[in-house]
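Please read through the structure below; I'll follow up with questions.
Of the protein chains in this complex, all but one are displayed in their positions.
Chain nomenclature is as follows: A and B, assigned in order of appearance, with residue numbering initiated at 1 for each chain independently.
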Amino acid sequence: MRGFLLRRLLYMIPTLFLVSITTFIIIQLPPGDYLDALAADMGEAGVENTAVMEALRQQYGLGQPMYVQYFKWMKGILLEGNFGISFEKNVPVNDLIWDRLAWTFGISILTLMFIWFTALPIGIYSAVRKYSVGDYVATFFGFLGLAIPNFLLALVMMYVAFKYFGQSVGGLVSPEYLNQPWSWAKFVDLLQHIWMPIFVVGTSGAAALIRIMRANLLDELYRPYVVTARAKGMSEFQLLLRYPVRVALNPFISTIGWILPTLVSGEIIVAVVMNLPTTGPLLLRALLVQDMYLAGSMILIVSVLTVIGTLISDLLLAWVDPRIRYQ
Amino acid sequence: MTMTQTELANAAESNIDPTPIVLGPWALVWRKFRRHRLAMVSAVVVIFIYLVAIFAEFLAPFPTDQTSVRHTFAPPQPLALFVTDADGTRFRPHVKGLKMEIDREAMRRSFAVDAERIIPVGFFVKGYEYKLLGLIPANRHFFGPLDPRDPMYLWGADRLGRDMFSRIVMGTRVSMSIGLVGVAVSLVIGVAMGGLSGYYGGWVDTLIQRFIEFIRSVPTIPLWMGLAAAIPLDWPPLRTYFVVTVIVSMIGWTSLAREVRGKFLSLRGEDFITAARLDGLTDREVILKHMVPSFSSHIIASLTLAVPLMILAETSLSFLGIGLQPPLVSWGTLLKEAQNIRSIIEAPWLLIAPGSVIVVAVLALNFLGDGLRDAADPYSN
Partner (left out) sequence: MTQPTPIPTEPAPLLRIAGLKTHFFTDDGVVKAVDGVDLTVEPGKTLCVLGESGCGKSIMARSILRIVDRPGRIVGGSITYRAADGRSVDLAAMSPTSAAIRQIRGSDIAMIFQEPMTSLGPIQKIGKQIVETILLHRRMSKAEAKETAIEMLNRVGIPRPRERFEAYPFELSGGMRQRAMIAMALCCQPRLLIADEPTTALDVTTQAQILDLIADLKEEFGMAVMLITHDLGVVAEVAEDVAVMYLGKVVEKGDVYSIFEEPKHPYTRALLESVPRLGVRHAGRLPAIEGMVPHPLVRPTGCPFRTRCRAFMPGICDVHQPELQRQGRTDVACFLHNPVPAHG
C-alpha cells in the first residue's frame, strides 16, 4: 500500500507540472500583455505612474524570455502563495478567489453525493430487473440527462421555477440575505436555493453513472461466484449486495476521478447561468476582459484540486479493492 | 447462432444436419443492429438532420440576417392547412397575421393573432438567392409565404425580428458539421496515438498514457474557456469555426485513443493474430488486414458517441460567448440570445426551439451510437 501511495504521488508531479505549463500558455495566449493595455488606459486618464508599472514589470518578468516569466510566476505561487494581482480590479488574486473556489468545490462535492445516492440504487435496480418497465424508464431518463446540456437544463429550471412557482431564481440565497451574517434562516434559505444547481449539475453525471453501474453489474451478475453464493443458501438480496454489487462498485469509485472534472466544469457553466457566487462568473469575466493572472490562477487551482481529487479516488479504490493494492 | 427460425425448422423437418449459414461480420453487425428498434429510428432521425444541414438554404424560408423592426419578439404563428369560409373548407396552407398592440402604461408591445388576415403559404416558392450545395444558383425554397415580404414566424422571432426557424435550420449545418469535423480530428489523433501506444507498448505507451491521464484529469470547461477566449474577435468566422472545432476535439480523442490501445493490446495476444504473424505477414499487413477490421465496428460506434459530445461542447462555448461568434449561426449562438431569465420569460421560444432541437439531435446520436456499440460485437450475446 505504501509503495502504491508513493507511486501515485510521483505520477502526480509531471501532471501538475503539465497543468502549470498549460495554464501559463493560456495566460500568454492573448496578444500583448495586460500592462500595455493598462498603460494605455492610464495614459488616456492622464495618470503617469512609471514607478508602479516598472515594479509590476519587474515582478512578472514581462518582456523577458518566456521561461523566466514562467519561473517568476511559479516562484511567487509556490514560495509565497502569491497568485499575482487582478489587473482589472487591482486587488490581489488571493482576495478574490478563495471564497468562490470553496463554493465551487462545495457544490461539486455535494453534487457527487447526490449522484451517488441516486445512481447506485437506480443502477442496481436497472441491472437486476433488466428490460423491466422500471429499467426502460431509468434508461430513457438516463439518455435524456445525457442529452440536455447543463446550461440548458439550468435555463429550463429557472424558467419553470419563475413562471409556475414564482420563486426567485439565481444566486445561492435570496437577495435579502445577501449581505447578512450567517443565521439559521439564511441557512434554510441556502438549502432552498442550492438544490437547484446540485440537481442541474448532477443530472448528466447521474445519468452516466446509472448506465455504468448497470453495465458493470450486468457483467458481474452472471459470474460463477454469484452462483456459488446462491448455492450456499444466501438470499438474493444478501448475495446481491455482498458479492456482485461490491465488485461492481470498484469502477463506481474510480468514477470520482473522471466525474469530478466534469462536475467542476458543469458547476462553472451553470454558475454563469444561475449567477452563483462561485468561480464560473468570475472566470468568464476575467477571460472576457483578459485579466489573465486572475483567470490563469483560477484555471490552475481548479485543475490542481481536481488532480488531487482524482488521486484521492485512486487511493480509495486501492483501499477498497485488494487486487489493486497488490499489483 | 447464425440461423433463423425458418431455416432451423426446415433443417429439422428434412432430417439432415443443418449446416449453419456463415454470415460475414458486417452482415452480422447489420443483423444485430436491425433488431435494435430505437437505434433504427434514431438512424433515420440522424440522416434527416444531416439532410437538413446539407439543404439548409433550400429549407429555410428567410435569410438568417433578415431583420424586421416591426416583428421583434414576434410569437410563433401556427401553420394551418385548411381555410373555412363561405365557399366551404379548402386545402390552403396559411398562417394567421399578427397584430401589434402597444400597452402604453407598461411601455411594452405585445402581439395578437389577426384572424382576419391570412398569409397564404406555398411550396417551392421564390425567395432569396442562394447556391444549392454551394454550387448551383437557386432561389426556390421548399416552402414559405407566397409573398416573401409577408411575415411567417413558425418558431417565433428574436430581438431583431429574425425568423427563428430559418436560423435554427441554418444553425443545424454549423452545429452538426462541428460534430463531424471534430470527430474526424479526434479520429486521426486518437487512432494514431492509441495505435502507437498499443502496438509498441513500453515507454511509448507509458508516455502517451500519462499524457492522456493528464488531459482527462483537467476540468475541460475552464480549459476550453481559456483557449477559446484567446481567439481574437476580429478573426474571420471560418477560422474561428476551425479553431473552435480543434479545441472541442482536444478532449474527444483521449477516449478513442484508449479504446484503440485496449483493442490493440487484447488483439496482440489473440491466436488469429499470432497465426497471421506465423504465416509470414508483415506488421503492416497484420495491422491493416487483421487488426483494423476486427475493431473498426467498435471505432465507428465510439465515433458516433463522440459526435454528440462535440456538439454539446460547441453549444456550451458559444452559449458563454467565447465560441463561435455572430454572424455565424449555430445552435449555441442561438441559445445565447436566451441567456437571461427576462428574455426567456418574454420570449420562451428563444429557449424552447433551439433547446429541443439540440436535445433531439443529441438523443438520436446517442441512441444510434448505443445501438451500433451493441451491434459491434455480433458474437456476444
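A few notes on this one:
Note that a residue touches a chain if its C-beta (ideal position, glycine included) is under 8 Å from a C-beta of that chain, and two chains touch if they have at least 3 such contacts.
Computed from a predicted model, the values in this text were never measured in an experiment.
In the complete complex, the hidden chain is touched by one of A:Val68, A:Val91, A:Val188 or A:Val227, namely A:Val227. Residue in contact with the omitted chain (choice from A:Val247, A:Leu260, A:Leu283 or A:Met298): A:Val247.
Those residues of subunit A that touch the chain absent from the view are 222-225, 227-236, 242-243, 246-247, 250, 320-323, 326.
Operating definition for what follows: only the chains that are shown with their structure count from here on.
Computed centre separation for the pair subunit A/subunit B is 27 angstrom, with centres defined by C-alpha atoms.
Listed in rising order, the residues of subunit B touching subunit A in the complex are 210-211, 213-214, 216-223, 225-227, 229-230, 232, 308, 312, 315-316, 319-322, 335, 338-339, 341, 344-345, 348, 351, 355, 358-359, 362-363, 366-367.
Across the interface of their complex, subunit B is touched by residues 11, 14-15, 18-19, 22-23, 26, 29-31, 143-144, 146-152, 155-156, 158-159, 162-163, 169-170, 257-258, 261-262, 264-266, 268-269, 272-273, 279, 283-284, 287-288, 290, 295-296, 298-299, 302-303, 306-307, 310 of subunit A.
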